[in-house]
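Removed from the display is one protein chain of the complex; every other protein chain stays in position.
The chains carry the letters A, B and C, assigned in the order they are written, with residues numbered from 1 in each.
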Amino acid sequence: MIPAPAFLSNPERFMAFSRWAAPMFGLIAAILGLAGLYLGFSAPDDYQQGATVRIMFIHVPAAWLSMFVYGCLAVASLLSLIFRHALADAAAQAAAPLGAGFTFLALVTGSLWGRPMWGTWWVWDARLTSVLVLFLFYLAYIALRAALDDEAKAARACAILALVGAVNLPVVHYSVVWWNSLHQGASVFRADGPAMPPVFLIPLLLMSLAYMAAFGALWLVSIRGEVWRRRAEAAALRAARS
Amino acid sequence: MLKLRPGRWAGVITALQLRGVAVSRGGRRLFSGLDLDLAPGEVCALTGANGAGKTSLLRTIAGLSAPDMGDIGFGGADPGDARQGGLHLLGHLDGLKAARTTREELTFWSRWGGAASDGADQAVTALALGGLLDLEVRRLSAGQRRRLALARLLAAPRPLWLLDEPLSPLDAAWRARFGAVMQAHLAGGGMILAAVHDPLPIPARSLALEAAA
Amino acid sequence: MSRISALLARETALAWGRGGGPLVSVGFYAGVATLLPLAIGPEAQRLAAIAPGAAWVALALASLLSLDRLFERDFEDGALDLLTLSSTPLELTCAIKCLSQWLATGAPLALAAPIAAIGLGAPPALAPLIFACALVGGLAFAFTGGIGAALSLGARRGGLLTAVIVLPLFVPPVIFGGGALDAFASGLGWTAGFALLCAYAAAAVALGPLAMAAACRNALA
Partner (left out) sequence: MTHLDILHVGKYATFIGAAYGISVMVFAGMVWTTLAKARRWRKRAQALDAALTGR
């Protein structure tokens, strides 16, 4: 058997680790966020988009996080399937609502960013549409988790769904890009790498790291909450029996 | 009397050995440290209060769920093969579809069990299902429906029978008659583990399941 | 081999349900195709623009209907236990279940699709392509839908849950099929979309049963 990563099999060690790691990530997130915002707002307006480019600093990190969190969800689900550790399942269960939150943020800020230029609240842009479908995947995961009462079965069913989703997401993204090329070529967002002047790139990078650190902190605290919940239920069970 | 072909399945399962088996359901431990040895020709009655885990134990032996601890041996046979062709599981729910006829269900389940061509006919004679073949399952009485479920055991002979309260819907006459069928199965080298509330029609040692301490 | 053909015959008969199965799906499909013009207005020009796409989406929704009977009935009446305890691998059993679902309800829907599309104003020349897309797409919907049906075993309101799980998975086939139909209607190359639809269906047929079998074992444990 492949030896499970140490902190996975031992909740005690995870609780000790997360006790100091969560606040640390929170602090990092705050520092990077403030720095990113300061640099972002002191940069000149974009010659084309004008001031709305500022929205990019919170849209792109959110969109990136929505995919990053699904990656974490898929990895946690894979570990939960292979090693059957409750901690891996707790991590997956804790990641889903956060992922949905970041995806919602990406959609709202994306719509607000596209609105001044395109005059409509929703733009069927390839990236935005992919994020919308990703949001549906998160809802499906959370719905399945809510509908199954038996913890052990819910863990495996949700893990299978997360992996089916992970396999399907690249196909979904490709099909949306293909669909986009079929109907209208234009894309709202040019914020992809080198084409962007460095004065925007640095704040964007800082904000992305800040968002990831924030997710790290939230995830660890949420997993701690999960561990406490399962301990409380186990204790309630023991109390009921004795 | 039904003549079973003894020893035809000798290679599949030659014994059932439980060592320190612990089973839990829905996160609750039902029992632990269970040992059992069943040799060909032996029958064991599994007793215990409702919820003690009789059904869960049978499903665990059948491989539908995994035990918490301990191991389940089939006399050297590979557990995977043993569970795919060496045992019959008869649960409370018989998996019969109300709208299909007795004949359709019997032919499908005997073919699914890998029965020889005359396997189904043998079962029909042994359990007197001849008159019911063209009736839809929903028209059968509880006793007749249970006999149809029991017919599956005979149509595709397999060494190990895991029965979950097999005789409860049957009347006294049919209990005795099925007792004879069980005797024939044992005489042919078969093994039976039956979860029961009232005693089996044939002499059998019993194993009681107590709730975990 | 006889065991697999016996299972296929049984599953198809159950899904066919003396005509009930396809009747429900085609009935739902006709209902949606009827409501559309009532909502959008009968103007031929406006309807014709959305006819192929609308017929295609309605087909995807109609194939959702009979999914919850795919595993739920056998799971609840104990048949799934016996189907699992067999030398036929559970993956193959799940594949055969989805195949018979496709035969009993997918194929009739594929016959209804061209009628609905033309009724909504699509050019009659589109009929063969819609039929082909509906057949291949139906296969993709059946095998992808089977994953949702297996995952929601043992859940409250399984049917609705299956739809929520499965609709995001329907995005690629809906896009590819819709794209092929749209391309054909506007005289462009439709083969790319159709080829992608076939590719997705093949992947669903190959990989779907793996997820279904794992989900069934989990539900039975």
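Operating definition for what follows: a residue touches a chain if its C-beta (ideal position, glycine included) is under 8 Å from a C-beta of that chain, and two chains touch if they have at least 3 such contacts.
Nothing here was measured: the structure is a model prediction, and the numbers come from that model.
> Which of the visible chains would the unseen chain be in contact with across the whole complex?
A
> Residues on subunit A that touch the omitted chain in the whole complex?
With respect to the unshown chain, the touching residues of subunit A are 50-52, 54-55, 58-59, 62, 97-98, 101, 104-105, 108-109, 112-113, 115-116, 214, 218, 221-222, 224-226, 228-229, 231-232, 235-236, 238-239, 242.
Quick note on the criterion: only the chains that are shown with their structure count from here on.
> If each protein chain is taken as a node and each touching pair as an edge, is the resulting graph a line, ring, star, complete or other?
It is complete, because no pair of chains fails to touch.
> Taking all protein C-alpha atoms shown, work out their mean, then name the chain whose own C-alpha mean is nearest to it.
Looking at where each chain's C-alpha mean falls, the closest to the middle is C.
> Have a look at A-B versus A-C and report the one with more C-beta pairs in contact.
More C-beta contacts join the chains of A-C.
> Return the chain whose centre of C-alpha atoms lies at maximal distance from the corresponding centre of subunit C.
Between subunit C and every other chain, the largest centroid distance is to B.
> For subunit B and subunit C, let me know how many angstrom lie between their CA-based centres, rounded off.
37
> Taking the mean of the C-alpha atoms as each chain's centre, how many Å separate subunit A from subunit C?
31
> Take the average of all CA coordinates in subunit A, do the same for subunit B, and state the distance between these two points in whole angstrom.
50
> Could you list which residues of subunit B touch at least two other chains?
Residue numbers touching two or more other chains: none in subunit B.
> For subunit C, write out the residues touching at least two other chains, lowest number first.
221
> Where on subunit A is subunit C touching in the complex?
Residue list for subunit A touching subunit C: 133, 136-137, 139-140, 143-144, 147-150, 152-153, 156-157, 160-161, 163-165, 167-168, 171-172, 174-176, 178-179, 182.
> Going by the contact rule set out above, which residues of subunit C touch subunit B in the complex?
2-3, 6-7, 9-10, 13-14, 17-18, 73-74, 76-88, 220-221
> Give every residue of subunit A touching subunit B within the complex, in rising order.
By the definition above, subunit A touches subunit B via 150-152, 237.
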